[in-house]
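Yeah, one chain of the complex is gone here, protein chain that is, but the others are all in their spots.
Residue numbering begins at 1 within each chain, and the chains themselves are lettered A, B, C, D and E in the order written.
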Amino acid sequence: MFWTLVKLMSTDMSRSSTSVAFRSTLKRDLLIAFKKKNDIANPFMFFIIVVSLFPIAITPDGDRLAEIAAGVVWISVLLASMLSMDNLYRSDYEDGSLEQLLLSPHPLFFMVLSKNISHWLVSGLPVVVAAPLLAYMLSLPQEAYLTLIASLLIGTPILSLIGSIAVALTVGLGSRGLILAVITLPMSVPVLIFGTLAVEASVGVGSPAGYLALMLAMLAASLSLAPLASAAALRISIS
Amino acid sequence: MFWTLVKLMSTDMSRSSTSVAFRSTLKRDLLIAFKKKNDIANPFMFFIIVVSLFPIAITPDGDRLAEIAAGVVWISVLLASMLSMDNLYRSDYEDGSLEQLLLSPHPLFFMVLSKNISHWLVSGLPVVVAAPLLAYMLSLPQEAYLTLIASLLIGTPILSLIGSIAVALTVGLGSRGLILAVITLPMSVPVLIFGTLAVEASVGVGSPAGYLALMLAMLAASLSLAPLASAAALRISIS
Amino acid sequence: MSSSNPTATAVPDSENQQGAVMLSGNKLFCERDDRVLFQDLDFNLHEGEVMQLRGSNGSGKTTLMRMLCGLNDGYKGEISWYGASVSEQAGDFYHSLHYIGHRVGVSKVLTPVENLRWSCSLKSEVDDQLIEKTLADLGLRGYEESPCHTLSAGQQQRVALARLLINPMKLWILDEPFTTLDPKGVKQLEENILSHANSGGAVMVTTHHKLNIPGMNVLDLG
Amino acid sequence: MSSSNPTATAVPDSENQQGAVMLSGNKLFCERDDRVLFQDLDFNLHEGEVMQLRGSNGSGKTTLMRMLCGLNDGYKGEISWYGASVSEQAGDFYHSLHYIGHRVGVSKVLTPVENLRWSCSLKSEVDDQLIEKTLADLGLRGYEESPCHTLSAGQQQRVALARLLINPMKLWILDEPFTTLDPKGVKQLEENILSHANSGGAVMVTTHHKLNIPGMNVLDLG
Amino acid sequence: MIEAIQFSSFSEFLDMGGYAFNVWSVYGLFAVFIIANLWLPLNKRKQILREQKRRLLVNEERNITTDDKQQ
Partner (left out) sequence: MWLWFSKLGSPKWFYELSGKWLPWLVGAMIISMTVAVVWALLYLPPDYQQGYTSRILVVHVAVAGTSLAFFPLMAVAGTITLVWKMKLADMVAKNAAALGAWFSFITLATGSLWGSVMWGTWWEWTDARLVSMLFQFFLLLGVVSLRSALEDPDKAAKACALLSIVGCINVVIIKYSVEWWNVLHQPSSPLSVNSDSPNGPEFWIATIIMVLAVYLFLSISLILATRNEILQRERRAQWVQELVRNS
């Protein structure tokens, strides 16, 4: 859907096509991530470490863990996603690449979207992949696995898109790990609620389909609105 | 104790006294923190927000919350402390102040210690102050409050001191929110374990005194060793 | 040293201009923190013109350049591009602009080639051969595969400057492009600027040093 | 542009030296990423001497300076301070050294005065009056209360340079201190360097521009 | 009017039917909240005026002295 949109936009532009710029930005960000390696490994490891703190701090007892498993996984995902957001625009800001992006002739919406997509591929996807393993460690009932993965697949991009706004707003600040959290966490509460409700529903009697549909709607809304807000925020921060 | 040590050191130095440099560094860092305001408010707010995610993600039921309260508070403290570490050397590195610190004629140990102290005052202490309120919201039994505060008072400086090593090691890296976590969190596990054990002991039959004594020993050890390691790490990172 | 009495005097001696007016400012006014940086500033940058922005530290050169690029909107007055307001023809304007600021826009982890592959593709499609040739011309042969954080300050600056030569754009806005360049590099950049102007482009450049560019105009911010 | 054939030639014309040898390098060798930056590099910096480090981009000037300060230990050879190894008398050495690098060491949130209060106190006790007077001398009157992030590039550089004048230290190592300074600022710094040398101090400085300092020596890294 | 008052004595009034702490804390907080949010801006106003007056005077003085120099 977005590709067609991009294509559509690109026919309007006379000189250089937005779709080329979109793809080239995507490629570049993925390249940077692969070169740094840590960008990929770290959200993953952070997620694992945080999840494994719970059995240590709360209880090693499987049955009691099972009760809190869904919540623990989701909170850890939230924190991992939030921490990884820091990478999104910072180094580009510091070395001036962000200015170049703003001065490009293409709609900033697509440039931002491209950065968000590559960021999710690098930091959100690995976490989704790791989730079943951790769910197992926390003794989450088997029947909930599929829902967990589905809800994470839908939920993590929303978290990235929302986080992107906060990062864009704070990109010029020296130390912003915390202010980022303070802005992002309250905004992520709805995702957290529906994510855990979906997983819990698939354990109990209910059906998770309704929640997942709701999350899909949230995803669609944030895909179309959040990059706009991020783009506006970037323009504000750079000036 | 440290003041006497500092005084002692300072008599050795012929030209400018280490104690002056120590105090001036402390003053400067506190000044920066107060100017930024957020450095003080944010660890506090982050702590509160993260704690309040748990009832939402896990269960709003008071009795069940009480069971996990100690663990949740300690995990949140750990995360808040870790996130706030980011502030410790980053901006100094970026603007070159850290180089100036390394080139000062004073033992780096004390300079690092001074930075750690001011950092704890600004980010650790407010969290300790907020803890009882959150413990209430998580329905932690009343009898555990005192132990919780004591364990946090001893534990958070240890977390700061350990975190400082990791920050110092990663200070040159562009995006390190996560790598920091990956290094710090495993090292902080002992603190987490004894902290929660102490709180749980004060709820149940045991006595928390033993655990607290152990934590005090850890604090003493890390006060004398961690700054050394941080100093060495800084030298490595800068070169 | 910064003039506490902020009056800007635009002295474009408008004799040896060749082309049409490309970029112009009309009654520009800017203040920051209660200090008026410039007011009633007028200038016309013609096709084929090189204009040096001059002024003491803190006189507002960087600020003016960022205003012109649309990176700063805290000003009053009008900036126009071929006679019409910039904001009305942003597409055209940004398809014609190269800006190199204090932060050069070179990612530290990527190699010079990878950096240019991206930043040039924002303006037009490019091929690797041109990139590599340009890098070699700028004295970076042998560094194509080194990540940029291992390059010296001047070498990073050269990577950024390569953009000017790869994408042909009409307007160059360069904020202290000569810092960290060695004398050879300075000479080469001067030549590039001159030949760009001769082929009908326009250049606005700040530097605190004497430039060796014949026919250059000066805009003095005091 | 950077010489691909890295041979370093030290040409200190050792005639007009006044004092004892303060800092000297002996058979210094450094390579980075398999590129030899310099080898067999010898130099002597005397009391009262100003030495300009020269070389094309990427020739290793910054690297050498950081080595001398002890911020980089990836080298072979020996660096000595008044004839003995630096590491043996670090206390004395660091009590005599001012280093100003590419990153100037000025915190963005603090005001100029607050910045200097701290960074100068690392070397010796200072009083506010001296700080304020020096800032005024450097043209920063009126900016005492502005946080440094609102200062222009050149103004921030001046804040860093104020350290040189506040703490009297024997050895100045300055990495491109003239970038972003306007001509007036350049002249002033040249004068400061000269008078420092005349009073028995030593200065090592890099810059790509011609310096107007009589009796200056040049160390050429190629 | 007086008869409609719910309390027969002052101490009964203070006691609030056994919920003194809660009721009075709420009203206390409310009072602090309102007074603080009126007093703070008023106080700040005084401060601003004082500071700006001082600055104005200093500026005028400086202008006079620079005028002297120029003459």
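The working rule: contacts are C-beta pairs under 8 Å (C-beta built on N, C-alpha and C of every residue); 3 or more make two chains touch, one makes a residue touch a chain.
Predicted model, so just to flag it, every value in this text is computed and none were measured.
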Checklist entry - For the chain left off this view, which of D:Gly77, D:Pro147, D:Pro183 or D:Gly215 is in contact with it? => result D:Pro147
Next on the checklist: Which candidate, A:Ala66, A:Met137 or A:Leu173, sits in contact with the chain we can't see?
Outcome noted: A:Leu173
Checklist outcome for this item: Hidden partner sits against chain E at residues 4-7, 13, 16-19, 22-23, 25-27, 29-30, 33-34, 36-38, 41-42, 44-45, 48-49, 52-53, 56
Item to check | Residues in chain B touching the chain absent from view | outcome: 36-38, 41-42, 45, 48-49, 52, 55-56, 59-62, 65, 136-137
Next on the checklist: Residue by residue, what part of chain A touches the chain that was omitted?
Outcome noted: 165, 169-170, 172-173, 176, 179, 182-183, 185-187, 189-190, 193-194, 197, 229, 232-233, 236-237, 239
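Note that only the chains that are shown with their structure count from here on.
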Checklist outcome for this item: Computed over C-alpha atoms, the centroid farthest from that of chain D is that of chain E
Next on the checklist: Distance between chain A and chain D based on Cα centroids, please, to the nearest Å.
Outcome noted: 46
Next on the checklist: Rounded to a whole Å, what is the gap between the Cα centroids of chain C and chain E?
Outcome noted: 53
Checklist entry - Touching two or more other chains, which residues of chain C qualify? => result 102, 108-109
Checklist outcome for this item: For chain B, residue numbers touching 2 or more other chains are 36, 91, 94, 174
Checklist entry - Every touching chain pair, please? => result A-B, A-C, B-D, C-D
Checklist entry - Within the complex, which stretch of chain D touches chain B? => result 66, 69-74, 90-91, 94-95, 97, 99, 101-110, 114, 117-119, 121-125, 147
Item to check | Parts of chain B lying in touch with chain A, wherever the complex brings them together | outcome: 36, 38-39, 42-43, 45-46, 49-50, 53-54, 56-59, 64, 67-68, 70-72, 74-75, 78-79, 83-84, 86-87, 90-91, 94, 173-175, 177-179, 181-182, 185-186, 189, 192-193, 196
Checklist entry - Where on chain B is chain D touching in the complex? => result 13-17, 20-21, 24-25, 27-28, 31-32, 35-36, 91-92, 94-97, 99-106, 238-239
